[in-house]
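Structure below; questions to follow.
As you look at this complex, bear in mind that one protein chain is not there, while each of the others sits in place.
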Amino acid sequence: MTALLQILFDALSLGSLYALGALGIALIFGVMRLVNFAHGDYIAFCVFALLWPSIDAAAIVFAGNLPTIILIPLILAIGAGLSVLSEILVFRRFRNANPATMMIASFALGYVLKNFLLMLFSSRPKSIDLWSNLSQQVEIAGARIPLLQVITITITIVILIALTAFLKRTRFGLEMRAAAENFTMARMLGVKANRVIMLAFAISGMLAAAIGLILATQTGTVDIQMGMSVMLVAFIATVIGGLGSLPGAVIAGFLIGGASVLMQVILPLEARPFRDAFVYGAVIACLIWRPQGLFAPKSAKQRV
Amino acid sequence: MAQRSSLLARTISTLIILILILVAIAVVTKLAGSRPFERTVVEMFIRVMLVVGIYIFVGNSGVISFGHMGFMCIGAYAAAWFTIPAVMKQVSLPGLPNFLINTQLPIFLSAFLAGLLAALFALIVGRILMRLSGIAASIATFAMLAVINVVYSNWDSVTGGTGSIVGIPFYTGIWTALGGAILVVIIAYLYQISRSGLALRAGRDEATAAAASGVNIVRERLIAFVISAFVIGVAGALYGHFLGVVNPDAFYLSVTFITLSMLVVGGMNSLSGAVMGVIVISAIIQLLRWLEKGVDLGGTTLAIPNGLQEITIGLVMIIILMFRPSGLTRNREITWRLKGAGKPSE
Partner (left out) sequence: MTLLSVDNITVRYGRLTALRGVSLKIEDGETIFVTGPNGAGKSTLLKAIAGVVPAAEGAIMLRGQVITGATPESTARLGFSMVPEGRHVFGALTIEENLMLGAGMRKDRARVGDDLSQVYDVFPMLKERKDKPAGVLSGGQQQMLVIGRALMTAPRLIAIDEPSLGLAPKVIDQVYETLLKLRDSRGLTLLIVEQSSTRAMMTGGRMILLRSGQVVLEGDARTLARGDTLKKAYFGYGEH
């Protein structure tokens, strides 16, 4: 029972990261059919924003020393700003381009961001002490669970509820959902394209910042590559969930997180190093089974 | 048959021009006589093989594949298995079956077999994956790449794990690489004017109409997938013989992205686009590397800061795509009359 609880928390906290990532990618895909490969670099950028530029091995914490109450909004704002800026400077000019061109443009942008960080900070991972008091454990029903996991899951749930409320209850949210389903029709009803797209980028950037903060706290390191793996899984989750479906992306994120943790537990010892091969194999099986995604909205079928 | 030969007559100039460009680059490089520059050009020819290999599938089918560098991985490791001396294999790759440990094949035979192995793998996996279209197919090919990477990174006794396998005979020089690049361009050309290639392109542009006229898209895709896997497997083998070492991460994300970028920047629906994408991007990278080292200008050395090279290449790609969303060649082929190249029409 306690072991089961531990597995559950492992799965939920890993799934949380994937779900937040998938949401960030799905939001932008929904409104402009862009698979944003720069998303992982937004995550890294937000984490590096905690530091003062230096190529030394030791991290010089700068913004990271601010009180939490200022720090979190600041990093979220940086994520949103970076994301919106990339839409204004780059993606806006690709609105009518084909998906492959947009995808490569986003990859090139990510490459630029990555190498910009590399220039300022060097490629060596640095250790950072961010809210390290959260690494203690708490006891839940007899199981010892890292406090950070509990917080990660809680934050994710709060973000999901807040975002749902935003999408369901506000005018902007209504416009975003409509735009995600049929952008041209939404525009013909007076929904302003630029505003909706910029809003999607802003929220996506904030989600990237949130992931960055969680990752930095969990691992205690800052690394250029740190957003990459989350982004790739998130990208997969977006497709498995059904492109254009935000709840689908979130659920698929949790599913992949759960599958990874579960395989780690149930695979025989000698097969464990190959865990990810099984996870990706499951992804392929899933795509063959439901090519349009597990939770594809009916209207999205013919478009992909 | 008559139609095929008239198609050949109309399009053969593209093939000849592309080959001449490649040969010219090799000759100029030899004349320049700089060893490091020659290595850069060898690497570029291997990239031509890779990008044209991807093009055979992506360009003709319209399905973006993230998985093709997996075939490069398979090819490179196969070349290592076939050509590293037995004594070294016994130590570094003890898990290999005995017959593999004890054989050491000539390099060309080994490269051919490496390509066949990649093609066989593509045939098996492709039977499942080719049923998918659009972004689902792209993700599935990426998952395939990830599976290959995980397996080759962890099957220590056969692949040496994440460490590098050393001891692959050095062989690939500029003429071998040039030969490989020309061969691949010819294969790509022959495929795209073949019945299967034409059918696949028809399916790419007009899926419904092609299906109505009896084109079996899944089958044609599979053919393209297998041919491109073969080509890239051979390229992987030649790459192994160029570096002398292989390790799984050399065949993962960064090479996937750089090759796809070259294809899209060049123009992903034309063979000329695939070749020109590699040449132009490689040329810009080389130019920036020189600038990074410093240019002597009347006594003062002007150099751009380290790291700016990568940033600049990324920006250049974005700018090219902004002004030419369908690539430098606008998805057209270069021909004698230069119909496709310069004329700004739309």
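First chain written, first letter: the chains are A and B, and each begins at residue 1.
What we mean here is this: contacts are C-beta pairs under 8 Å (C-beta built on N, C-alpha and C of every residue); 3 or more make two chains touch, one makes a residue touch a chain.
The structure presented is a predicted model; accordingly, all values stated were derived computationally and were not measured.
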item: Chains still shown that are in contact with the chain withheld from the display; value: A
item: Contact partner of the left-out chain, one of A:Asn182, A:Thr219 or A:Gln264; value: A:Asn182
item: Residues of chain A in contact with the chain not shown; value: 171, 174-175, 177-178, 181-182, 184-193, 297-299
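Following the convention adopted for this analysis, only the chains that are shown with their structure count from here on.
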item: Contacting residues of chain B [partner chain A, same complex]; value: 64, 128-129, 131-136, 139-140, 142-144, 146-147, 150-151, 154-155, 253, 257, 260-261, 264-265, 268, 305-308, 310-311, 313-315, 317-318, 321-322, 325-326
item: Residue ranges of chain A touching chain B (in the complex, touch as defined); value: 35, 37, 90, 93-94, 96-101, 103-105, 107-109, 111-112, 114-116, 118-119, 228, 232, 235-236, 239-240, 243, 273-277, 280-281, 283-284, 287-288, 291-293, 304
